[in-house]
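Dropping a structure here in structure tokens format, bear with me for questions.
Missing here: one protein chain of the complex. Every other protein chain is in place.
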Amino acid sequence: MNAFPATLLIFALGAYVAGIAGALLFQRAERLANGIGFGLAAVGGFCGVLACASALATGAVTASQSFELFPSLIPFVRFSIHADALGCFFGMIVSLLGWALSIYSLGYARGYYGRKNVGVFGAGFNLLLLATTLVFLADHALFFLIAWEIMALTAYSLVSFEHEQEETRNAGVLFFVMSHLGTGCLILGFLLLFQASGSYGFDSFHALGNTLPAGRRNVVFLLFLIGFGVKAGMVPLHIWLPAAHPVAPSNVSALMSGVIVKTGIYGLTRVGFDFLGTPPNWWGVTVLTIGTISAVLGVLYALMEHDLKRLLAYHSIENIGIILMGLGAALMFRHSGHPVLASLALIAGLYHTLNHAVFKALLFLGAGAVLHATHTRNMEDMGGLAKRMRWTALFFLVGAVAISALPPLNGFVSEWLTYQSLLQGFGTTTRLIRLMFPLSGAMLALTGALAAACFVKAFGITFLAQPRSNPARHAHEAPFPMLLGQGILTAACVFLGLFPTLFLKLFDPLTQQLTGQQLSQQLTTANGLVLSGGGAQGGTVSTLGITLMLLCLLPVPLGLWLLFARRSRTRIAPTWDCGLRGLTPQMEYTATGFSKPLRMIFKALFRPRREVQREYDFSPYFATTLRFESHVEEVFQTRIYRPLRWLVLRASRRTRALQAGSIQAYLIYIFVTLLALLLFAL
Amino acid sequence: MFVHDTLLNRLKRGCETMAYPAGPAPALPDRHGGALRVEAAKCQAGCAACVAVCPTEAITRPPNQAVALDLGRCIFCAECIKACPAGAITQTGDHRLAVRRRDDLVLGEAGREQLRLAVALDAKLRRLFGRSLKLRQVSAGGCNACEADTNVLGTIGWDLGRFGIQFVASPRHADGLLITGPVSKNMELALRKTYAAVPEPRIVIAVGACAIAGGPFVGHPQVNNGAGALVPVDLFIPGCPPHPLTILDGLLRLLGRLEDAPRRS
Amino acid sequence: MNLPALVLQLLLLLLLAPLVSGVIKNWKAKLQNRRGPRPWQVYFDLAKFLRKDMVISEHASWVFSFAPYVVFLTALLTGLMVPMVHTPAPLSLYGGVLAVVGLLALGRFFLALGGLDPASAFGGMGSSREMTLSAIAEPALMLAIFTVAITAKSTDLSQIALSTQSATGKLLNPAHVLAFAAMFVVLLAETGRIPVDNPATHLELTMIHEAMLLEYSGRHLAFMEWGASIKQLVLMTLFLNVFFPVGLAGPGAGAGALGLSLLAFLAKLLALSAAVVVVETTNAKLRLFRAPDLLSAAFVLATLALLSTFLFH
Partner (left out) sequence: MNPSAATEISSQAITLMATLMLLVQLLMTAQRMLLTSIRLFAIQSLLLAGIAALVAYHHNASHVYVVAGLTLIGKVIFLPWLLNRLVHRIQIHQEIEPLLNAPTSMLICGGLTLLGYVLARPFTSMERLGNNTLGIALTLLLTGFFLMINRRKALTQVLALLTVENGVMLAAVALTSYGMPLVVELGIFFDVLVAVMVLGILVYRIRESFASMDTSKLNQLKG
């Protein structure tokens, strides 16, 4: 990589390290620790974005070599980073989010003054950013695993930052256990690769799949799929995500949902495309199926939530599902030998990764601002915040429109690309497997529509109508840094949505490296205004055109307004309440009510359970107190993880008998094993 | 199968809507005497036979003045016709009863033997509601007779929709209220709120004796003696209950859709 | 995109949409043996609503007044993307069928938010049901579109229309018939017609689409109603010109051909309206939780259509 981006990248990493040191040094002075910690993180993030974006844009990334950060004292480990196209792209995501979230955290951390140690919080945040960036840029398996472990540990410590509540501690432990199960699989996978290639360097792993025997290759793929799948939050392994993200402080959950989850996607892409060469067909089919299931289940469970941050966490699972659909399709195309379609599907998947990182972080920041103001995550106690928190409401609305894949924002663009790749995928093979493409396309449509329903609920119940509790009634707008953080991400959402053709150039080095195709010319027509689905068959869409046309059509209603209704006046009156004594906030629609029809329709999946306790004095018709409780069964928890845990406990209870408590017994065990080994050695 | 039979039956029956107002008005039932005609001149001096017999005290005869029959309070029981020795009160069989002002309903003096029928809305309102009037029906404690007759207008025979008049669910969509019933104390707040919920310009139609003056419940402490006490009423359609033809005639007259209606310039 | 075609299609959209819903109302009345409102009654209603004042709820935020314009404009814009008279729709470059579905979803998104804003229970109920049913209808719609797009090898509506137009045999092949049936059910669901939702009901508890409009008045209500009728026209046109592009003028057609194409389009539109009216007259509204069964039946139909694209030829 030529001079400018490399030095800037090193400067960014240095800024993070300085941020850690600064935050820890000035722990005592909270305001200073906050300023330095997050300030330096913001500077680091900004430099990171500049470095990676310029490297990708100018194509300098193709000429980059790996270089050692610092000499390694430990044998076998080489702390070397190599900012290739894939690493740079994900580095750009983490830096962009790091920049916006740090600015947001300057305001958010004020909530912790006097309560928690802001210095440690800032240092942890910087360390998390540093570790994640290194994960993306690491060029050596062991260095990758070290960075991965630091990331997991810092994330754990930040997730359980507010460890006073029981719920936080449990979520932290669950996150810890699940992420280390994944890391275990990763280590095995890397060992197998090391065994095949002889060295830990990533460059030696390149296209290793072709040399590996088929059985070994499948095992490696499965190990990496599980390992990275846990971190990405695929459906069977997702249970930690909706537990861990809501309890974390909002800027951390934004970073986790936006970026840490993407390390799983980065891993899968690196292994699937870079390491293991041309994949067999069943890999792509598995990833596509898992993606589809994750998408649909993620959004269905999100709909049932009335905890704002759990809702957003489930949506992370849904969007990861959509990204996996893109990757799965790309893998299938690589198998069937269609590099152009493979690059299109890959671009769709990775573009959605970037988009999801941006709008999910934006939504979490919005949720954080709401939490900051109303001190609750329960949507049933919110309401009417749009009039009290104007800017946060606007930013949350933009995020909601983006995540529901509605034109003209970025969610729509990446889902449109996914549709195009799925549609054109139908023609690639003649075997029955091609039916998967349109069916997963239909499931993607179902997901998109359910996501729209979910975010009408999320935005409507939280921000519109009357406040349903006193904290919501006295809510105040978030401080300026928090708004600035959200503003940056909103601008990113709009910009990514309106000018997709500009960003497709960034993907050229990426697809060149992974699939050997450069698609940005084929995907842009009408001198960069319109995005096309590639080739003659692909349809075209221009979000910029749509927005401009919407503005051009504005005179029609305005003209009608002037023509007919110039003298009409507007009167503010109470909402029509059928002549009763007025609508109280309790009469409004709540999150549970809003999702009731869907809970009834998908009864088989949710198995809803509701209890109504009614206490009354003399006659059952005049209840003194009424308690209503409704639960949606966590199917994965009860059907898979609880029986699994029961088996493990039973097995461990049985082996406890070994612990007889007498020294003789233990000595006998040692002696017997010693003898066995000696005999075996004969 | 079902769809086939339904369609054939419907097509065979063809349009069953009456021709009125283009064609002749349907005949009133013989029990329905139509409008009343009061000639105070025929009254014998000092005779107050009709005043005593009227169940809703609609007829008053102050000492040395002419008899006054307030059609708004009259429930058309025709007792006064039988009781009047001089035959001063007669039924004209005319179904048209709608009036714009409350005091137009008082009959008796020289020039006012019969009702002066309602004039259409002024030009501005007629341009607005002429072709499309959406009403919100408020039953303020009524006995459901007027409501039933208003409802009849929606059936296929009368088909109120063909004139562009429609009853809507929400007052926000409505242009006016059609009030029935004596506006009981319990419905007072509801009526007030419904009126406030209708965007201007709005009109109010009081249908039936109760809505005009409290009908048989007039003077009762739990009743506000009609809608006039709460909201400005634009059209009064007397009767207990007024015949659907009378209500329809009132509505069309209000919108100026009847040729013989005197148009105010 | 040429400006005159765009302006013409815009005017056509604005004027034809209320007429179509007026005709449907009138024909429904005729089938109920009553004369019913005249087809152009909807114009009078819209004109009156535009002139009237507005009453806005005190709890409503800016989203409430923003929603009508979004609904109206997105409906108009989708109308310009769909080939009505002239095969390459004026804005076909800016978006294919996916953009049309996306824009309609954007309109529905803000319509539902507008329903929730004034804090009335009916509005919330309407939004919840609308979003639920449209979510269930979406996969069937997308699969039907996929089927047709696969046979036409593009999601661009003009391409689809051209390809179905060129191969005359295409109209009768089973894939098209099944996709047509699925699409028709989705059309009824999306435009809030009888089997799924009753547009002429007064009972708030049974409303789906109307419940969200209960709080709107004056010109907001006018734009909402107009937007809804334009959306209905757009969906009907999408339905017609994808499955029966008979008589659709080719790219370089002269004025005469355009006139003929307009007449063919109107004839097809009236035929489809007649079909809708017949369905509405002879069916009762389904209970809310039976509607998903109908829509999943549509989904199965669409899947069969997809299967038959390559099973039978």
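Some observations on this one:
To keep things simple, chains are lettered A, B and C as they appear, and every chain counts its residues starting from 1.
Simple rule for what comes next: contacts are C-beta pairs under 8 Å (C-beta built on N, C-alpha and C of every residue); 3 or more make two chains touch, one makes a residue touch a chain.
Bear in mind the structure is a predicted one, so any value in this text is a computation, not a measurement.
Shown chains touched by the missing chain in the whole complex: A.
Across A:29, A:63 or A:660, the residue that sits in touch with the chain not pictured is A:660.
Here the missing chain is touched by one residue of A:73, A:214, A:604 or A:678, and it is A:678. For chain A, the residues in touch with the chain missing from this view are 659-664, 667-668, 670-671, 674-675, 678, 681-682.
One rule holds for everything that comes next: only the chains that are shown with their structure count from here on.
Nearest to the common centre of all protein CA atoms is the CA centroid of chain C.
If each chain is reduced to the centroid of its CA atoms, chain B and chain C end up 42 Å from each other. Chain centres here are Cα averages; for chain A and chain B they lie 67 Å apart. Computed centre separation for the pair chain A/chain C is 35 angstrom, with centres defined by C-alpha atoms. Along chain B, residues 170, 172, 197, 199-200 each make contact with two or more other chains. Chain C has residues 47, 51-55, 214-215, 218 in contact with two or more other chains. Against chain B, in their complex, chain A makes its touches with residues 569, 571, 573-574, 576-581.
Within the complex, the chain B residues that touch chain C are 2-3, 6-7, 10-11, 13-17, 128-129, 131-132, 134, 156, 159, 161-162, 164, 166-170, 172-173, 175, 197-201.
Listed in rising order, the residues of chain C touching chain A in the complex are 10, 14, 47, 50-63, 69, 72-74, 76-77, 80, 91, 93-99, 101-103, 105-106, 108-109, 112-113, 116-121, 123-125, 127-129, 131-132, 134-143, 146-147, 149-150, 153-156, 159, 214-215, 218-219, 222-223, 288-289, 292, 299, 302-303, 306-307, 310.
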